[in-house]
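Submitted below is the structure of interest, expressed as structure tokens.
Every protein chain except one is present and positioned as in the full complex.
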Amino acid sequence: MPTVDHLSLNVLVFGQCRALVGADTASVRVTVPATAAAVVEAVCEQYPQLAPLRASLLVAVNEEYAPNDMPIQAGDTVAVFPPIAGG
Amino acid sequence: MPTVDHLSLNVLVFGQCRALVGADTASVRVTVPATAAAVVEAVCEQYPQLAPLRASLLVAVNEEYAPNDMPIQAGDTVAVFPPIAGG
Amino acid sequence: MPDTEPSDDLIALTQAPIDAPSIVRRLVRPPVGAVATFEGVVRDNLRGRRTRYLDYEAYAPMALRMLRRVAAEARAKHPDLDRLALIHRLGRLRVSETSVLVVATAPHRATAFEACRFGIDRIKTLVPIWKREYFEDGDVWVEGVRPMLDPP
Partner (left out) sequence: MPDTEPSDDLIALTQAPIDAPSIVRRLVRPPVGAVATFEGVVRDNLRGRRTRYLDYEAYAPMALRMLRRVAAEARAKHPDLDRLALIHRLGRLRVSETSVLVVATAPHRATAFEACRFGIDRIKTLVPIWKREYFEDGDVWVEGVRPMLDPP
């Protein structure tokens, strides 16, 4: 499997995702070209404890909310987390 | 002039009215039956310095805003003052 | 400073500076999740004219009666209102001093905001208070409004 076809990401996780992962980051591999939606898929596959949350998970790329089709590049800061509950 | 035909009132005055009267109360006589509007007329006649404010003056009877036709009885607490400016 | 009303609302006219933080502390109880506060403060100008100070004067017994009415109206509109403070300062106030304080507490924020806004709007349209504003070069009685007897 040539590395050029995959991107390894340390995805920041927060809230219940962090609690379920048991760490600050989830390490995943996604095929390129990758999108925000593909990162969610990869996280839920490689961390099955997150799968029940899949439909609600949000992605941020470089500290901005990312639509499903947002392309992910090497070097991007990617985060996955559940709906927000501040206030 | 029989006293039964008149009511002597010490009308409480506030704001610019108090400043113009130079005292806490304006002493006026009004013919009976008296109304809130008649008190304003009497105050403006007996304290001509208030006459320029006449159209804007408000009356309170027993600590409630009074419509023009509110009857005034002996023993009522009557106040006359300009529009309110709290806050 | 202010007495507690039968409803546990804080209603007062005061010559002393208004200590908003201590009022808020007195109002917040465990079921409360939202505290909305409004402070009216003395501005440094009136239409560009530089303000030195203001003198506030009230028809005190009627003003207290009207403040209690405002509180009752707010409770009628917002049954889930927890507590309310309606406090107006009187006497001489300098720039940036608080002339009026409204605090509303509730389980959730919509009620706290709406009751707070209602409180200050009603104070301005119902409570018999007057103010005279002093500038470097003269003074004016601040133009007032006719009372609005019924709540909006």
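As written, the chains take the letters A, B and C, and residue 1 is the first residue of each chain.
In the analysis below, a contact is a pair of C-beta atoms (placed from the backbone, for glycine too) under 8 Å apart; a residue touches a chain by one contact, two chains touch by 3 or more.
Just so it is clear, the structure is predicted and the values come from calculations on it, not from any experiment.
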Counting contacts across the entire complex, name the shown chains the missing chain touches. A, C
Note that chain C touches the chain not displayed via residues 20-21, 24, 28-45, 95-96, 107, 109, 112-113, 116-117, 120
Note that chain A touches the absent chain at residues 12, 14-16, 18-19, 56, 58, 60, 63-65, 79, 81-87
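Note that only the chains that are shown with their structure count from here on.
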With contacts counted as C-beta pairs, which pair of chains has the highest total? B-C
Using CA atom averages as chain centres, what separation in Å is found between chain B and chain C? 27
Residues of chain B that contact two or more other chains, please. none
Could you list which residues of chain C touch at least two other chains? none
